[in-house]
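Single-structure report; data block below.
Of the protein chains in this complex, all but one are displayed in their positions.
Chain lettering (A, B and C) follows the sequence in which the chains are written, and residue indices restart at 1 in each chain.
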């Protein structure tokens, strides 16, 4: 099972890459925990999580090939 | 003593001219009375009165050379 | 007493889209602007009793209108922290599909520009002595009513 992670804006400044893959992660809470272990600076920043382009606000089950995006505060316009 | 009357929009359609002069009229109420006598159709239309470009809402004393404008509802824009 | 510089508001006939574009372009040097709000009034082909409006002929009580526009300008600058404000209104004949009113406000932040623009448009519609005569295809007419 593969989960695709996408990062944007200042999150990419922290992770150093715009996309990468995690295996064997079953839900968003576990994913965030793993990411925070890998990139401790993530705790210093506010961001939202989208699964397959939908914002999720609670722990969400992840399936193979799901796309999880880490979205810092929007600043378009 | 001369009072200059200016008319606009549908008021001009009634009076047939855009400006004319009245003599020996001392206040706006008397003026309106005279105008209504001359142009009875004026009673069928809503309009405001401006003395020297200022809207007046109560009977107002008129002086020589004052300009009184009869203003139908505005429809700019 | 110093004579105030009165901004020219009335333009003869329709306001062209190119003029709007050029007005916008002039603001690229004002780099503290973050937001522009623009309102354009366009002449509608309303159908009344089966007859279609083909144009509006605008007249005004010019001296009073100029004074009123100036008062609206000053009040708006007093109420809203704007960088720029421009108002143009047609005089004379404007065909359907053409633009007769152009209000343009600019400020650092969007809410001020938007609120000021709306404020100006509402005041123009209710306070400036301008009259629109709706001309039908058969050259009959009726006086426009603002709502």
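The working rule: a residue touches a chain if its C-beta (ideal position, glycine included) is under 8 Å from a C-beta of that chain, and two chains touch if they have at least 3 such contacts.
Everything numeric in this text was worked out from a predicted model, so none of it was measured.
Trainee: The chain left out touches which of the shown chains?
Mentor: Computed over the complete complex, the missing chain touches A, C.
Trainee: I need the residue numbers on subunit C that touch the omitted chain, in ascending order.
Mentor: Subunit C touches the missing chain through residues 17-18, 20-22, 24-25, 27-45, 96-99, 106, 108-110, 114, 117-118, 121, 147.
Trainee: For subunit A, which positions touch the chain that isn't shown here?
Mentor: Interface with the chain not displayed, on the subunit A side: 6, 8-10, 50, 53, 69, 71-77.
Just so it is clear, only the chains that are shown with their structure count from here on.
Trainee: Which two chains does the highest number of contacting C-beta pairs join?
Mentor: Per chain pair, the contact count peaks at B-C.
Trainee: Roughly how far is subunit B from subunit C, going centre to centre by Cα mean, in whole Å?
Mentor: 27
Trainee: Quick check: how many Å separate the C-alpha centres of subunit A and subunit C?
Mentor: 49
Trainee: Residues of subunit C touching 2+ other chains?
Mentor: There are none in subunit C.
Trainee: Considering subunit B alone, which of its residues make contact with at least two other chains?
Mentor: In subunit B, nothing touches at least two other chains.
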